[in-house]
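With one protein chain removed, the remaining protein chains of the complex are shown where they sit.
Chain IDs A, B and C follow the sequence of writing; residue 1 opens each chain.
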Amino acid sequence: MLRGRVVMIHVFQMLCPGCAMHGLPQAQRVTRLLVDAPLTVIGLHSVFEHHAAMTSLALGAFLAEYRYTFPVSIDAASADGDPRPRTMRAWALEGTPTTLLIDAHGRLRHRLFGVEEELALGVRLGRLLQEVEGAADAPR
Amino acid sequence: MLRGRVVMIHVFQMLCPGCAMHGLPQAQRVTRLLVDAPLTVIGLHSVFEHHAAMTSLALGAFLAEYRYTFPVSIDAASADGDPRPRTMRAWALEGTPTTLLIDAHGRLRHRLFGVEEELALGVRLGRLLQEVEGAADAPR
Amino acid sequence: MLRGRVVMIHVFQMLCPGCAMHGLPQAQRVTRLLVDAPLTVIGLHSVFEHHAAMTSLALGAFLAEYRYTFPVSIDAASADGDPRPRTMRAWALEGTPTTLLIDAHGRLRHRLFGVEEELALGVRLGRLLQEVEGAADAPR
Partner (left out) sequence: MLRGRVVMIHVFQMLCPGCAMHGLPQAQRVTRLLVDAPLTVIGLHSVFEHHAAMTSLALGAFLAEYRYTFPVSIDAASADGDPRPRTMRAWALEGTPTTLLIDAHGRLRHRLFGVEEELALGVRLGRLLQEVEGAADAPR
């Protein structure tokens, strides 16, 4: 259950240069910096091209080599032959990397296709965390 | 009056490499990113060495060349011959660059001597801004 | 025939972070900068781990996504079950990335395991190119 926690989903492909060079290292920095905060970072491997190269076996090797520590789930293939996997299609994502920020009430609060500016991402995360923790501090 | 606004004070010397290379450009990025937020960024030129080189005339040339747009005040010299200027001494600052974050109630909430990690600074600013803006949104 | 040309061989694995983040982009910068010089840049994909993930099909997708323009050859598997491929083993390479510089007479002049400092690599390349071109200019 992630209710009560801020969630950052990093949608990537292991062979996407913007993901490997910028997005995934940033997700790892967020994971490390905010280890004690009510935040969950999740990677989502949404393969929409080069399917035969980006298998789950290859993904496992990639994640091990780069030493990413956040959990990664695999977006399931569409049944009807659409090259886009199910979640990517359901959410109508434009491509990878995409960062999604979801607040503690489960509402999508930010979505960006491309690489996030580090300072701007920090401000967004700080605001969402303060919503959770400020509420905890408030008088009842 | 800064009550009701978050304040970030960047304490620097124009000839301090960590300030010129990292701290001041960061203060400018914060200024630009959060131009619409209840945040005021202020530079404080606290000269404690090479006084004859870092005059107000030299500071003016420096700020013009680097195109910094946030306001900068000059820490006044101590009367008793202490090389440290008054505010630096009153606040017992260790050196430059130092970043201070003050919340909307005027309380010092963060102080760091050295260069702030960009993501961490963003999270701190986001939290303090949310305290202000969350309060504005709260039911009365 | 590469006799008469300087050769830079970049030995890599597509899932090696130091290669993907630093070594291969550097090989591409060398390729672009020295396009008119008597220099040939060659990538050598020497897979010694995660063999099932780094297939030639996966390599093709990787090179296409990163838009590398220099030629890449694939180090052949050893016949006796050694995980190290043949060239890597024959040359006793320690790992990836490794950069090899070979002069216009076919002699190995530099070998470094790890990421080359950009300025230092430039100086080495300039010296080797001048050996070739200086000879061409010399009076007969």
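As a convention for this text, a residue touches a chain if its C-beta (ideal position, glycine included) is under 8 Å from a C-beta of that chain, and two chains touch if they have at least 3 such contacts.
No experiment lies behind these values; they were computed from the predicted model shown.
Of the chains on view, those touched by the hidden chain across the whole complex are B, C. Here the missing chain is touched by one residue of C:G4, C:P83, C:G106 or C:G134, and it is C:G134.
Not every partner is drawn; the one left out touches chain B at residues 15-17, 20-21, 49-50, 52-55, 57-58, 60-62, 64-66.
For chain C, the residues in touch with the chain missing from this view are 26, 29-30, 33-34, 117-131, 133-134.
The rule is simple: only the chains that are shown with their structure count from here on.
Here chain A and chain C face each other with the same set of residues for the most part; over half of the interface numbers are shared between them. Averaging Cα coordinates per chain and for the whole protein, the chain whose average falls nearest the overall one is A. Note: centroid distance chain B to chain C, computed from Cα atoms, is 47 Å.
Centroids of chain A and chain B (each the mean of its C-alpha atoms) stand 33 Å apart. Chain A and chain C have Cα centroids separated by 34 Å. With touch defined as above, chain B holds no residue shared between interfaces to two or more other chains.
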